[in-house]
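The complex is shown incomplete by one protein chain, all other protein chains being positioned as in the whole.
Each chain carries a letter (A and B) given by its place in the written order, and its residues are counted from 1.
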Amino acid sequence: MPKLTLNEDRLFPAESTQREIARRIYSTTKDLPIISPHGHVPPSWFSENTSFGNPAQLLLTPDHYINRIMHANGVELSQLGVGREEMSEEDNRNAWRTFCAHWSDYNGTAMRYWMTDQLVGIFGVTERPSPETADVIYDQIQGWIDDEAHRPRELMDKFNIEFIATTDDPCDDLADHQAIHANQEFSSKHRVVPTFRPDKYLEPGRADWNELVNSLGEVSGVSVDTLSGFTEAMENRRAYFKENGAISTDHSHADLQTNVVDRAMAENLYQLARTSLISPAQATELRRFLLVDQIRMATEDGLTMTLHPAVVRNHDPHAFAEYGADVGGDIPYALEVTRSMQPALAKFGNHPNLKLVLFTLDEDVFSREIAPLAGYYRSLYIGVPWWFIDAPESILRYKQSVTEMAGFSRTSGMIDDTRAFCSIPARHDMSRRLDAVHLASLVATHRLDEDEAIEQARRLVVDQPKKVFNL
Amino acid sequence: MPKLTLNEDRLFPAESTQREIARRIYSTTKDLPIISPHGHVPPSWFSENTSFGNPAQLLLTPDHYINRIMHANGVELSQLGVGREEMSEEDNRNAWRTFCAHWSDYNGTAMRYWMTDQLVGIFGVTERPSPETADVIYDQIQGWIDDEAHRPRELMDKFNIEFIATTDDPCDDLADHQAIHANQEFSSKHRVVPTFRPDKYLEPGRADWNELVNSLGEVSGVSVDTLSGFTEAMENRRAYFKENGAISTDHSHADLQTNVVDRAMAENLYQLARTSLISPAQATELRRFLLVDQIRMATEDGLTMTLHPAVVRNHDPHAFAEYGADVGGDIPYALEVTRSMQPALAKFGNHPNLKLVLFTLDEDVFSREIAPLAGYYRSLYIGVPWWFIDAPESILRYKQSVTEMAGFSRTSGMIDDTRAFCSIPARHDMSRRLDAVHLASLVATHRLDEDEAIEQARRLVVDQPKKVFNL
Partner (left out) sequence: MPKLTLNEDRLFPAESTQREIARRIYSTTKDLPIISPHGHVPPSWFSENTSFGNPAQLLLTPDHYINRIMHANGVELSQLGVGREEMSEEDNRNAWRTFCAHWSDYNGTAMRYWMTDQLVGIFGVTERPSPETADVIYDQIQGWIDDEAHRPRELMDKFNIEFIATTDDPCDDLADHQAIHANQEFSSKHRVVPTFRPDKYLEPGRADWNELVNSLGEVSGVSVDTLSGFTEAMENRRAYFKENGAISTDHSHADLQTNVVDRAMAENLYQLARTSLISPAQATELRRFLLVDQIRMATEDGLTMTLHPAVVRNHDPHAFAEYGADVGGDIPYALEVTRSMQPALAKFGNHPNLKLVLFTLDEDVFSREIAPLAGYYRSLYIGVPWWFIDAPESILRYKQSVTEMAGFSRTSGMIDDTRAFCSIPARHDMSRRLDAVHLASLVATHRLDEDEAIEQARRLVVDQPKKVFNL
């Protein structure tokens, strides 16, 4: 049986000079605590501390990175548990067998890299996944899951996660977060905080927008009959999130266009939207105003804003109808930043209390737009590659694109953005290894001294996220 | 005189660990038969098995890759035989002398790489092309051409080409293909098949469209007075091509926009087009419907579709007027896939009988759009780099962009797309070397085991083209 192993030097260059330097740099960051300022782990995991169930439920069903490759190779998402209420033990085992049978379809992918890291590093698997080994591996992971030492709160210790943010609806009462916070033993060592994600509420073109806004009014106890009321309700909820530990707000829209319009004109659009007479173009115009207004709020309450635009959500309408959102059918398209964000940056781009972290799925804008902008505007930070481009070669391309223009000080630090909890150590470890690879190339080509590289590596892991997210 | 040589390790990295791995991987694929599912070699070469004539006629006149560089450096295309009825022995020799004098203008290009491979590997040339060596090399190649063992059919053996597809007009009677097929000795060892290329017939905005459609009606024996008739005629010709061995259809339009419109509305547009009253915008709308209808036909007859959009054809109108199409004046522009193809993918993207291979000349869409789409939709495959980006660094960029998102299983396998017959072995060899280079980098950085890399290399050469083109 072929073995599954984790090489100590994985991702490091084969060339010995650079490999040695990379090893030395990595050795100084590999054991630093994990800071995860943006992700999608459910807070209930930490408040309830329940078991992860079984290997399929832990590693396959919720992970669209994994599912989509099998889907493309002919597997139905329902076979993997997606959208299903019930999965028998045999169903889960079959899902795992299917995954193991497709192991080679992941050759060369980031998913293969993270999964290997988890299988060997966390669960102690030693054999390569295949139809022959699927059941043994399943049983081995099941045994690990069933160990009470492997519940979410215990894993926060084991994974050395110091800080983690979840992503939450503005109307959420944050009860899970309050319960986590009330657990002093846990919360004295680990900070778990909510993230305010209002973007649905900023899209007056959505069919459910009026309902959403009504809920916002109810939860905040503010009348949302006017734009002023809506604004106050938003500010109220932002304040509530901040009181409950939030450090940032998260935004995804079709584009980055920012409109700095007259508030009276926006009030007119808001009235149209509330009475359902708004046109698509007007809805877009209002959304662009509302986004700028969130930026304005951020200059007041100091919550960092993360922006990740330009994705067609639910590209496959059949999968959306059958399985709902977030099942792997979201597809990027071209992004424009320079002209779109000019109005907002002209107004707030150097505000001392504002931090905007701009993520992209379109690599082209890294060197063409984001690095030039973040190398000038104080409020703008370069978000590291996430989603689709959160893989080794893409990350190295990113580093080679932005660093020589804007330096390291304008970058966000590692963002894992994941809902796959057990992949968090692998993702942060990958990031630190790639930091070391990039810095080693600068040292080996005499562009940086090794002591500077070591100091820089630590800053990327510790100082940048703390600075950018006000930790 | 400087020598011309072919190093065994060409394209392999200098670093010894990776070079050794690359050598081992390459050694397992280098002698596998060539599968060429899309190209532009004339079928008459195999039915008639005539001599290639002379070195200029074989290597220069028909190859726009080669011609355009000399053109940019001041050589008239007519000096190279382009667009000329007659070339004397002295004219051809002068064309060759011109090429040899411009040898250093090809430094670092893919054309230089392929030509060196042919000169040394096929013709046995040992001296670097230059004004001094031009005549000797000309004579040497002429001697090779004049050897009856170097006729097209014999070269199919020598080049180890198992499968090759030509590109043909829907109205073609495929007589050459039938003659090839009738030659049992040859066709038992080599499969030469036609490709259905209907794109001209799908462009109602062309001045010659009605004539083309009339021909289609005549050849198919179906009245093309209505869209239904046109559709039946198309299906008829697709069936005829399929009976004659075709495995795919080939399409190049200005963009990838797909319109899923009502057939009755399309019929109206068709009537306008047939009576020559159609506007450019309507013609585009009809073309987008007709393209989707080809996709629908593909779900029924199972012919794979290759798409390669977004090129300005005949950018230089003077060259077009003097020399016609395909003389090097086709220039790429930006491509959009995600939103353009959404209507067709929503309808057919997971159809079990459909295979779409999407090629691009715009590298940006590899990581931003094509890999994300092909990593989800079952019917969509990532076409390997072709034309302009079919060169070593571009190919490595492609591999580093798409693999970590979508894996190898979603890629097309090597497509040479060439009309330069003697370059086919060099092109496929280059592809296998670059497969080895990329896989070796994954092995050397501990992302893949060597046995997996070797298995993957074979799949890229054998399994992927067979799967994607239903061979």
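Assorted remarks:
Everything below uses one rule, namely that contacts are C-beta pairs under 8 Å (C-beta built on N, C-alpha and C of every residue); 3 or more make two chains touch, one makes a residue touch a chain.
None of the values given here were measured: they were computed from a predicted structure.
Only one of A:53, A:229, A:302 or A:375 touches the chain withheld from this view, namely A:375. Which of B:55, B:81, B:328 or B:407 touches the hidden chain is settled by the complete complex: it is B:328. The residue from A:187, A:367 or A:470 that touches the chain not shown here is A:367. The missing chain, though absent from the display, is touched by one residue of B:14, B:207, B:264 or B:277; that residue is B:14. For subunit B, the residues touching the chain absent from view are 2, 6-7, 9-15, 68-69, 71-74, 104-110, 112-113, 128, 312, 315-318, 328-329, 331-334, 361-364, 388-389, 391-394, 397.
Annotation for subunit A: contacts to the undisplayed chain at residues 15, 17-18, 334, 336, 338-339, 342, 345-346, 349-350, 364, 367-369, 371-378, 400-401, 403-410, 442, 444-449, 451-452, 455-456.
In the analysis below, only the chains that are shown with their structure count from here on.
Distance between subunit A and subunit B, defined via averaged C-alpha coordinates, is recorded as 40 Å.
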